[in-house]
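A quick write-up on the structure given underneath.
Heads up, one of the protein chains got dropped from this complex, but the rest are sitting where they should.
Per-chain numbering from 1; labels A, B and C assigned in written order.
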Amino acid sequence: MTAPGDRLGPTLFERSRPGRGGGKVPHPPKGALARIPASQLRADGPRLPEVSEPELTRHYVNLSRLNYSVDSGFYPLGSCTMKYNPKIDEWAARLNGFAALHPLAPDDLAQGTLQLLWELEQALAEIGGMQAVTLQPAAGAQGELTGILMTRAYHRSRGEVERTEVLVPDSAHGTNPATASMAGFKTVSIPSAADGGVDVEAFRAALGPRTAAVMITNPSTLGLFEARLGELLAAVHKVGALAYMDGANLNAIMGRFKPGEAGFDVMHFNVHKTFSTPHGGGGPGAGPVGVGEKLLPFLPSPRVLREPDGRFKLEAEGERATSIGRVRAFVGNTGVLVRAYAYIRAHGGSGLCEVSDDAVLAANYLKARLRDVLDVPFDRPCMHEFVASSATLKAQTGIRTLDVAKRLIDYGFHPPTIYFPLTVEEALLIEPTETESIETLDSFVTAIERIVEEAHSDPELLHSAPHNSPVRRLDETMAARQPNLRWQAMTGGQTPCPE
Amino acid sequence: MTAPGDRLGPTLFERSRPGRGGGKVPHPPKGALARIPASQLRADGPRLPEVSEPELTRHYVNLSRLNYSVDSGFYPLGSCTMKYNPKIDEWAARLNGFAALHPLAPDDLAQGTLQLLWELEQALAEIGGMQAVTLQPAAGAQGELTGILMTRAYHRSRGEVERTEVLVPDSAHGTNPATASMAGFKTVSIPSAADGGVDVEAFRAALGPRTAAVMITNPSTLGLFEARLGELLAAVHKVGALAYMDGANLNAIMGRFKPGEAGFDVMHFNVHKTFSTPHGGGGPGAGPVGVGEKLLPFLPSPRVLREPDGRFKLEAEGERATSIGRVRAFVGNTGVLVRAYAYIRAHGGSGLCEVSDDAVLAANYLKARLRDVLDVPFDRPCMHEFVASSATLKAQTGIRTLDVAKRLIDYGFHPPTIYFPLTVEEALLIEPTETESIETLDSFVTAIERIVEEAHSDPELLHSAPHNSPVRRLDETMAARQPNLRWQAMTGGQTPCPE
Amino acid sequence: MPYGPHTPEDRARMLEVIGVDAVDDLFADIPQSLRTSGLGLPPPESEAELSAHLLKLAAANRVDLVSFLGAGAYSHFVPAVVDQLLLRSEFYTAYTPYQPEISQGTLQTIYEYQSLLAELTGLDVVSASHYDGATATAEGALMACRATRRERVLVSRGVHPHYRQTLCTYFGGASLVADEIPLLADGTAAGTTAAGTTDLAALERMLADVDRPIAGVVVANPSFFGLLEPMAEIGRLAHAAGALFVAVVEPVSLAVLATPGDYEADIAAGEGQPLGMPLAYGGPYLGILACREALVRQIPGRLVGMTADVDGRRAFVMTLRAREQDIRREKASSNICTNQALCALAAAMYLAAIGPHGLRDVAALGAARATELELALAAAGAPRLHPGPYLNEFAVRVPGAPEVHRRLLEHGVLAGLPLARVIPDDPSFADALLVCATETTTSEDIAAFATALAALVAEPQVGVR
Partner (left out) sequence: MPYGPHTPEDRARMLEVIGVDAVDDLFADIPQSLRTSGLGLPPPESEAELSAHLLKLAAANRVDLVSFLGAGAYSHFVPAVVDQLLLRSEFYTAYTPYQPEISQGTLQTIYEYQSLLAELTGLDVVSASHYDGATATAEGALMACRATRRERVLVSRGVHPHYRQTLCTYFGGASLVADEIPLLADGTAAGTTAAGTTDLAALERMLADVDRPIAGVVVANPSFFGLLEPMAEIGRLAHAAGALFVAVVEPVSLAVLATPGDYEADIAAGEGQPLGMPLAYGGPYLGILACREALVRQIPGRLVGMTADVDGRRAFVMTLRAREQDIRREKASSNICTNQALCALAAAMYLAAIGPHGLRDVAALGAARATELELALAAAGAPRLHPGPYLNEFAVRVPGAPEVHRRLLEHGVLAGLPLARVIPDDPSFADALLVCATETTTSEDIAAFATALAALVAEPQVGVR
């Protein structure tokens, strides 16, 4: 085992000593478990760590300080929309009336939350141009699954069981093909055209009676609006297939383009992207799904309903037989949805349009400024993000996108998404979002400029970057070859503390 | 003007641009101020900074990360009792029922807070062995002033106006003599004896008919219990003076020594020390004052009273003519007192005794371990803190306490209090508190050992320390010679941002 | 825009650098025919107005009743330190730790979470988190199918109905089969205490069908009805038939109950909400998913491992990523991307704050309160529905349960869950309430419930309908 790094502290397990901690809950009466057969009981208590509250606090405070985050700096992680997370939204989700409500509380006790969910569905339907929305999916990927399962149910309801294929552009996010598989479909990959859009001819060729659905990310993962979208959608509908829009990039187009009105049958929203609910170090998010007329009957249950008297209720168990059923327990990641609701109300319609305008403006500004420094493969206006590439730099200096990314860390920035989309060599997918000031964007450009200079003058500096981070580049091979996925020596006080 | 440091960000004023921010409150109707004569209005709006919420958040998040704090590491700042601040106490103070209560709310609306304050007074009276407690003073120093004003009122009530002196040992905290002055007394400084205690003979010699009070810090600022306290107090009372105990060091003696029972007439508590309310980067704290029989009539108004039916109320305006009056508006730093109350209940009587035992244990352990490395002037058991000194080290290497302190920063520790008390050359006043683990104490010893080695092997390293901090040693002379106490160019957008 | 930094001059400057006249020009790629303009939503709201509105909505929920409702989501005391540390925005405003050098905070906390849950479940591999208990259970069942290359699982009717329905949705998509194992009815199990638990005889029969080999057997302990299942026996039956054994568990109970590791389950799934998450009307919660080491390449979702950096210093990193959608695409073990990392962090913080003894106390105190509740309800006219051992949740029989439940609300008591609401198809639950106690339940709460119930039961109208 290696020693902890200079700036990494000990693990919880190394901080543990028998007898530390405690004092949180009262002790049970003796014999509280006596009525339970011994065979059902655990022989020994769990060897959880024993740490005092002061140590616990330092542990997490200091761990938090090892993280880069939106609240500490610029985080232009393409496709992820790392925008500012308003603090009122955190406050709202913690209000006791929301936080202490049991998910099976009778509707009469849950009118506040039900109203909020219902209104949020209406707002998302308006933004997406959709007929209705379900808030249940826990993330974008689960939204995709929900949507694709609905298309499956739709085709089955019409007896079209031979539709076994889903078309996915090769620039798509990995969740799209993975979703198609989970929903029992075969993924047909569609190449991109030179302009970054879907290759419309290849697309037409792949479409047919076996096509259940096409999944289109729009704007695409290259940050481009599918300029020939009208044609694509017409072709899809002509063969009786359905069009799914991956709405992860909705931050670019609110108020300018409504997928439902344009002809998409189903889409998902990423509230942790577009609606700024925080990313939580990997989650939670929520992935509401909007549907048009055709898929209405198949929405997962239970839906939130408004009664004629203005009261709200959940659909009863089994009330709608056409539903694809449940996609999770209870009704959704409600705490996340409260945040999204607050965000939408704070902006209102006009504010959301401004969000998209400013997000697109910032991306185009950054693209314009970086054009002379890095390759920018698609030279037309981008949406909220754009792809750059270090291909030329690599050819000239041997410096790869990975090195550029790691060096950006030394300059105080979170690197963009790298090596995605897979269709662009040495890709950097850069998404500034609308909440970054022009000063910040300019300082990012300066950093890239310096790095490109360094690539020529001192390439070793980049190969060995980062230099100013809590740890340096990691041995990922060792991690995968001899996976160490849990602390083994959970023996409390016996474990020596490395400090 | 100098450029901002590498790790210091711009000021709020440099972040400001006209048009940023806003959206927090609704706009007033036009002409809302029309009824106010123009002569009473401000000509221009205040040139406050205009920053967006994302920038504001990063500003403060990143500033916070430049601070050393108890939640990030060991903070053995002698005399300040930098112990862990329980999070439940923060939670409690923010409960809406406490936080939203107006200080002039009628007693009927304030029963919860009044009960809390009343019970806290009882608990402090028990801990101090006092007859009664006032919670009004906002800090220890204001507690001192309150206490000394009461002694003044006491003597006046007895016609003894010739008592114009207050005796203060030379090791006392600066607030003691400063308080005596504020209360209109002359300070008579009493030297310390070789054993660190008050020089009893000098003390006796100074006592007399002019003595109004003596202020004794016990345990003393050297971390020593006044072993001859009984004699001292008897002498004080013999000449008709009163004995004030500076209770800042109470953390050592809870449950072992009750000042009131031992003969002190008045004392203050530092809730931000003993009772772990956080220090807030300089405050707020609270400095309740306990009194014995003699000073009861003079307590500041209003007191919190319990009625025979169990309800609580505040004294009415002017109800007690003997009172020294108000020492502040309203009734005290209630939010801080809520925290202290929670802390005391969490510990209970037995827990507070353990606090003192463990605080003393930790200090003696650290002293024993450091004895071979630094000078430890007083070689007898210390209380919750002890004085060390770099006098020998300085003689040998030229390294001063200041250098040792600055180098400790590089090792990840907050330095102890230095050059206080004034009576010990090259002093370090070290107070570990009871909430630090033995691992932490040991690692501090290791750091000191290394620093002493470095003092011999590489003194320049210490002269120029710290090396790993956001900024290095400061030019304090320039700060005082040309004081720059405010940002002058408050012109919003015109100010260039240094990033 | 309330959170935007751009002044009109900034926008002008940007447009100039880009070389266009107006923001509109940047949207030229959107075909005219597909454009819309604007959104039919209300105008922006100032934060002061918004917060007043949110306070009003929150107050429109009723969370002041004395509650005995569990059924998969439990109210526990959460130490204050947990939420305050969760508010460290370096945790919640970061994303998936793609750049490990500046994500050691998140990575180490996930590693620690994995370790803590490994210890609780007795299994070695724990995913960084899944969506919730239901989806974790479905993914556990899918893992069994992948690992055994079989297409059918058996799910006990003692598993939470929402989990069964979710599993069904997932299996329908994947064209896999999930059949239900019945529970022992009262009569069948006469003389034993097994009524309400999984019918072992039926399970054996189903496992014996050689034409339809079974990939996995999914059983919950405690069951949805709060009962303790014969897990060791079920595991043996499953393994004898070449099937994997998937245990659905409740994490607090694992402080005192035998673990999936103890009874040799291959996979464990469960809902992590009781480990420090608020009820929050159903989410965000925490899908726990764990398995034996041999199944590590089947587990969906992220895994964090310990490794070293180039200087040899300990560090943590996402590993075995070849299972995941961003690398494997249509061949990935699942499509999960965003997970519930912050909830996993909350769980780790909760466990570390409460400690091993504290967690046992939470479980045992809940059990003690539940005993008290059982006696009080029985005395008030609502005896238990099943006789067997339970931890802190159980069903009681009371005529006209749904109506009684409704009437009790008026008395400020949320009397658990009328089972008919979630299992409308089974008449044996028509008169049943599922009730639970935790360490937050007080004797006064129990007395209030029992008193109100006794009064209602005594009323002749109620229960007749």
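Just so it is clear, contacts are C-beta pairs under 8 Å (C-beta built on N, C-alpha and C of every residue); 3 or more make two chains touch, one makes a residue touch a chain.
Note that the structure is predicted; figures quoted are calculated from it, not measured.
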Touch partners of the unshown chain, restricted to the chains that are shown, please. A, B, C
Sole touch to the unshown chain from B:Pro177, B:Gly247 or B:Gly290: residue B:Pro177
Who touches the missing chain here, B:Leu145, B:Ala202 or B:Leu299? B:Leu145
For the chain left off this view, which of B:Thr57, B:Ser192 or B:Thr401 is in contact with it? B:Thr57
Who touches the missing chain here, B:Gly159, B:Gly282 or B:Pro308? B:Gly282
Omitted-chain footprint on chain A covers residues 17-20, 22-26, 51-55, 57, 61, 86-88, 90-91, 493
Positions on chain C where the hidden chain makes contact: 47-48, 51, 77, 79-80, 84, 87, 89, 439-440
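Operating definition for what follows: only the chains that are shown with their structure count from here on.
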For the pair chain A and chain C, the C-alpha centroid-to-centroid distance in angstrom is 20
Touching two or more other chains - residue numbers and ranges from chain B: 17, 23, 52-55, 57, 61, 86-87
Two or more other chains are touched by the chain C residues 2-5, 10, 44, 47, 79, 81, 83, 85, 89-90
